[in-house]
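The excerpt is restricted to a subset of chains, each kept in its original location.
Lettered A, B and C in written order, each chain numbered from 1.
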Amino acid sequence: RPAQAQDVPTVFAAASLTNAFQDIGAAYTAKTGKKVTFSFAASSALAKQLEAGAPAAIFASADNKWMDYTEGKDLTIKSTRVTPIGNSLVLIMPADKAKPVTIDKSFSFADFLGADGKIATGLTDSVPIGIYAKTALTSLGQWDKIKDRVVGAESVRAALALVERGEAAAGIVYSTDAAIAKNVKVVATFPADSHPPVEYPFEIVKGQDTEANRALLAFLSGPEAKAIYEKYGFVVK
Amino acid sequence: MMLTPDEWTAVLLSLKVAFWATVWSLPIAIAVAFLLARTNFPGKGLFDGLIYMPLVLPKVVVGYLLLIALGARGFIGQYLAEWFGIKLIFTTAGATVAAAVVSFPLTVNAIRLALEAVDRGLETAARTLGANRVDVFCTITLPLMMPGILSGALLAIASALGEFGATITFVSNVEGQTRTIPLAIYSATHMPDGDAMAARLVAVSVVLAFAALLLSNLVDRRVRILIGRT
Amino acid sequence: MIEIDIRIERSSFRLESAFVAPGAGVTALFGRSGAGKTTIIQAVAGVVRPAAGRIVVDGETYFDLERGIDLPIEARRVGYVFQDSRLFPHFSVEKNLRYGERRARGTPFVGFAQVVDLLGIGHLLKRRPHTLSGGERQRVAIGRALLAQPRILLMDEPLAALDEARKLDILPYIERLRDEMRLPVFYVSHSIDEVLRLSDHVVALADGRQVAAGPVSEVMSRPDILPVVGRFDLGTILDCVVARHDPDYGLSTLSFAGGELRVPLVDVKPGAPMRARVRSRDVALALARPEDVSVTNRIPAQVSDIRRIEGPYTDVELAIGASCLHAMVTLESVERLRLAVGMEVWALVKSVAVDSRAASFSAADSPSAPA
């Protein structure tokens, strides 16, 4: 089947884009009659696969770091980068315990979490949400005080599950995830200046810079797509 | 219980991967178990250790190592592609390799235990009756270690059905090609309304596991009767 | 011809043995438990590797340390009946039997039906080994070894688990293999009866040392063999020729150098060589030819030696022409009859007490009847 990768372009997409991209893919096929396949995994895994020669057409990363990485290795084409969407960081709590707060320099996470409450997010040194959370907490001067209370999950979804089930007293997730979760409430949004902007950069993979793939990339950042992104709570730029 | 077409694709793919992973790894596992249980050669300890590596390493690392070795630019993969036209990345064949590699230590271990339990006196008896080593292996050793081989096959199927980390890292998560049930479950958990889908797929996994077990038990009973170990 | 000259080292055991056995006929390996009998058999089969020496069977070198020869087990074509039967548990009795048959080379000398019939295992063919009794298992094992059409038969206490009647059924068949097929047999047994009946050649072992090796009549009359055979089984072997048959009375007359012996009818043509074993304890002595006694064989003899054995037992060696016969009598009788070397006496031997068998290498074309 090696031919298939040529016929039908494969889009490497961060797992958090799963829903939106599937809908956009359907819309693309409906509009152009062309098929498109996706591979959803962690941005890091996808980057490593590109490095190993995976014949993907487009790489949609969940953060700039991994896009910079592939660019640096000359795997993706810098000039094609688009950043159509972003996200914001929110503090969530189990719905039954939720009470709105405001996060600023004087807000104490330690008091907020209580005696032994934990705060769930992604792995703070590798999963993007965790990295953002750590940066935000650090810039707020809170990281050193609560770093042993931070539990790092394998993905945003797993962090969400910990809060949903009340195992963690609170969580730091993307607004998109919070929007679809059932038993959690957003109690605060992190100040935008407490962390670098959360962005989803897309680029075409080296050697795949064809007319068709350009059209696909354009569609992924075009108006139809943006409507869908909005539906799933992304911040559309 | 109704599955969506996508889910069916994942289920059928999982079955295919588990089946081929088992079929390919069994003979090799038997050969390796034989080497480990019956022979001595320099570097055997190292070899023995290597066999257990896929078990001891995080599956993601196993996948990553596979990627490095067998990817399109991998030090083995590039020749596979060049000489034989075999492409593993993104393909079902690659998913099969990942599943086979991860289950390999389990299969070898089960077969090895069974092999060590075979009475060597019977093998000697067969040789005095004119059977050479290969003949003895096929007619005496192999049938007598059948329960172990079956058990190894069951472990291989089960672990292939559950394999996630190495697969997604090595061959990514491509629908219809490499998206087996576990990967579909992973994707489902990243969808807002994915919980029901995840639950359905978990249920399918469980059913498949029971089916495999049932089948293996049936075969096992027959085998045991055949080899007189009832 | 079978040449054995080996040294075997085991953790706490060392065996040295060197003998030449005839290329046809039965060689008995004899000795107490732990003497090394099984070890020798294993060396011939190739299961145990000697530390030094050579093993040649029928011109084919199985093992020769110096020439670097060590034939693999399967190339030796030995029919090994193990002390434990070692049937294949995953095969039926029939498949066990067929296993060696299908792999046999050369022209088969024995057929499936024949073996099944003889061993009385026809009703067991469909059974699995684990449902067999001890003796049934051993019978199947014997059949399996035979059907592999071996070049030499190695039998390690093959009949120990069998009842007398079954033994008597199987023994003539082993004799037949020996006589008709000229199949050499190495035979380990603790039963002197079996050994004397079957063997041409004996190798006696003690603690890994070879105490004696040679033709059965020679070895078995050596006094140093007594601790191995036991007092009751001392005896003499007479090489005879069948003189005539007397079917009405069911008796045959054998002539040997020095006299004649009437024995239960043997199924061998007149003129053919036979071997008769007379146990010392079955021989009585008389000073004059006793009339009106049921003892059929009354043979004039001369006392050539008198030796005290132990307790009341005394061994009286008799010269009968060129032959020699031993009688075991009590000390009391020796004194009562005033027996002395040189005296003329009559040896009394009951016909029913004589074991006779076709001598090996004979032209006999049928097995001897059970004695």
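The rule is simple: a contact is a pair of C-beta atoms (placed from the backbone, for glycine too) under 8 Å apart; a residue touches a chain by one contact, two chains touch by 3 or more.
Here the structure is a predicted model, which is why all the values come from computation and not from measurement.
Written as a formula over the displayed labels, the complete complex corresponds to A x1, B x2, C x2.
The rule is short, and it goes like this: only the chains that are shown with their structure count from here on.
Per-chain CA centroids place subunit B at a distance of 57 Å from subunit C. Rounded to whole angstrom units, the spacing between the C-alpha centres of subunit A and subunit C is 90. Here the CA centre of subunit A is 34 Å from the CA centre of subunit B. Looking at subunit B, no residue sits in touch with two or more other chains.
Not a single residue position of subunit A touches two or more of the other chains. Those residues of subunit B lying in contact with subunit A across their complex are 60, 64, 67-68, 71-74, 77, 85, 87, 89-91, 168-169, 172-178, 186-187, 189-193. Across the interface of their complex, subunit B is touched by residues 45-47, 72-74, 76-80, 82, 84, 86, 88-90, 99-100, 103-105, 128-130, 144-145, 148 of subunit C.
By the touch rule above, subunit B contacts subunit C in their complex via residues 121-122, 124-133, 135, 139-140, 143-144, 226-229.
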